[in-house]
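A single protein chain has been removed from this complex, and every other one stays in its place.
This part shows chain A:
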Amino acid sequence: MGELAVEKHVKFILTIEKEKDSFESVVMEHIRLNGAYWALTTLDILGKLNTVDQDEVVSWMMQCQHESGGFGGNIGHDPHLLYTLSAIQVLALFDKIDALDIDKVSNYIAGLQNNDGSFSGDMWGEIDTRFSCVAILSLALLKRLDKINVEKAVNYIVSCKNLDGGFGCTPGAESHAGQIFCCVAALAVTGSLHHVDKDLLGWWLCERQVKSGGLNGRPEKLPDVCYSWWVLSSLIMIDRVHWIDKEKLIKFILDCQDKENGGISDQPEDAVDVFHTYFGVAGLSLLEYPGLKAIDPAYALPVDVVNRIFFGR
């Protein structure tokens, strides 16, 4: 079986941080904060977080914060829950959460909860269980979960549960691995996994593994490395990961590497990007690939970071 080309991937990540002028890079500028989280968490899992200038990153990130307390995807961009979580996660990696005005950020997040318990992504009202997840994870990391109505938040997520055991973005929406991760993580962190039919969902999830060993996101679709995270972490949180063939999945992820130039792609021989590099490495960590730091399946941060926050001083 192939090997993980750690040095190449580290080099790839450090390079894209610097090279910003290609069209592919410019068209992602609005989600650069997410990109920072993907890049830095990957480096931490590979044991190379010290290769970046922490202060430079934090200083840039704080400039992305809007006066409302939320973070935008880049400097000058409007705030949104999605980037706010990435900011908090990056600060957690650096053990610098106290650089934030925690009450300000948590008030911004809590203010986006609606009466039915759901969350809007920003002031414009798009509702999606992704935002429930992001809000809950953010507030949990900030130790301010009590600022929202957790019971209602959980009830809304449960209302998005489908008859196949999975979850969609809104009530009645089709089950999708990404949404399932979001809902399962939110339920995990709020001690509400009893709402999940683990056997039913576990079977639906394990059936995402196709002949090539890769995982798809829903029935009859193509496998993609990013589902190595969404599906895998969901399976781990409900303790059904032994229902897939881990060795085959490891092989699939390793086959998606660009061993010459570094980086991991969605499928073998496709173009690489930092998004899939993160999900591939994070997936390998969950599969206990040797030499990688363990990652927490709910918070999507290294276990030592999460343990420090919840079991530390």
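A few notes on this one:
We take it that a residue touches a chain if its C-beta (ideal position, glycine included) is under 8 Å from a C-beta of that chain, and two chains touch if they have at least 3 such contacts; residues count from 1.
Heads up, the rule we're going with is that contacts and distances are computed from a predicted model.
The chain that is not shown carries the UniProt protein name "Geranylgeranyl transferase type-2 subunit alpha", picked from "Zinc finger C2H2-type", "Trafficking protein particle complex subunit 3-like protein", "ribose-phosphate diphosphokinase" or "Geranylgeranyl transferase type-2 subunit alpha". Contact with the chain that does not appear here is found for just one residue of A:K8, A:K48 or A:R218, A:R218.
If you put the missing chain back, the residues of chain A touching it would be 21-27, 29-31, 72-73, 76-78, 80, 122, 124-126, 128, 140, 145, 162-164, 168-170, 172-176, 188-191, 193-195, 202-204, 206-207, 209, 213, 218-221, 224, 236-239, 241-245, 248, 258, 261, 265-267, 269-273, 275-276, 285-286, 288, 294, 296-298, 303, 306-308, 310-313.
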